[in-house]
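My questions will all concern the structure given below.
Heads up, one of the protein chains got dropped from this complex, but the rest are sitting where they should.
And then chain A:
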Amino acid sequence: MTEIQAGPGAAVAAAPVSGDVPAIELDHVVKEYVSHGEVVRAVKGVSLAIAEGEFFSLLGPSGCGKTTSMRMIAGFEDPTQGVVRLHGEDVTSVPPNKRDINMVFQSYALFPHMNVWDNVAFGLKRKKVPDAEIKRRVGEILEVVDLVGREKRRPKEMSGGQQQRVALARALVNRPRALLLDEPLGALDLKLRQAMQIELKRIQREVGITFVYVTHDQSEALTMSDRIAVMNDGLVEQLAEPREIYERPASKFVAGFIGTSNLLSGTVQQITGDTAVLALGASDRILVPADGALAAGASVDLTVRPEKIKIAKDQPEGDLSVVRGTVSEVVYLGTYNSYVVRLGDGAEITVFEQNANDSTITAERGDAVWLSWQPWHSYALR
């Protein structure tokens, strides 16, 4: 069913462009900290390969090891085990100032005693780039991030969004082969955040370099990334394209972490053709695409996305998954309505209904309703 079996410990996925040397590679990397005499395993064995020019996101809840993984790529932490490769070259013991990648820090880490120009020119000056070229390149990059005319300002005289762009320019001006961004938009408000997401994506297309993006915001990761590694507790749970991660989550954790999803479970009653039938009650049934792995009597965990489910007062017809329940909550959310429906066995299912026609709400609180969805929208979890 899924090509990428990214179970704990075995999260290996090739770069999408096969044959090319990956820009960044983590090879069975483990990081342990010792704090107060206790060993903390922040990263428990991560392997991943990021292709040249890719927008790659590390996504996961707080404390799952995203920052630690990124800091090992940048060279600020030495892996306890494993190898870090940049463009095929083992850099595990190369210091950060000798790695051809740059990082944008969550706190921006702009030098407060230097103005915007000196901040941005810092990296080029270290590389002894001729003055005339520094002048040209800093000018160019300030144009890209739309900060022309603000060269003489100190960081604290600028807004959060402007500081963020200075930080970005300071890294990009060096033309690194990869850019690492640790929750670069975390400190911005929602509006500015969305504007900067678009901006970042534009800049990435423009300069065409590899971006590694750390975030715990799943919608940010879904909208911006070419591929996403979903991390949990020091391991990669799934590494795939956004659509794949959303539609075919590899584990309960991924299904729960990405978007809203309904987790159901049942026992396979029979297999008809390429469909497994899970019985829940008298007229309730859930259809799941059956691959070889499913057999009668097997218990199955599955997810259904709320927007795939149809809600109706009457019993739907056809080869659908069908369950009955009682509406326990209705929320009007502008572009859609959200229903929470309680099933006979106590499980709750969330349903989103588009407000396409100016129809009134299908069901009220307390109404008995039928929920139905196509067999292929049931996604069995392993």
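FYI, a residue touches a chain if its C-beta (ideal position, glycine included) is under 8 Å from a C-beta of that chain, and two chains touch if they have at least 3 such contacts; residues count from 1.
As a convention for this text, contacts and distances are computed from a predicted model.
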item: Candidate names "Acyl-CoA dehydrogenase", "Sarcosine oxidase subunit delta", "Fumarase class I alpha subunit" or "Spermidine/putrescine transport system permease protein"; UniProt protein name, chain not shown; value: "Spermidine/putrescine transport system permease protein"
item: Chain not shown: contacting residue from A:87, A:135 or A:154; value: A:154
item: Among A:126, A:313 or A:382, residue touching the chain not depicted; value: A:126
item: Touching the absent chain when the full complex is considered, from A:74, A:181 or A:351; value: A:74
item: Chain not shown: contacting residue from A:31, A:85, A:170 or A:308; value: A:170
item: Where the missing chain touches chain A, by residue; value: 74, 76, 95-97, 102-103, 105, 107, 109-113, 122-123, 126-127, 154, 170-171, 174
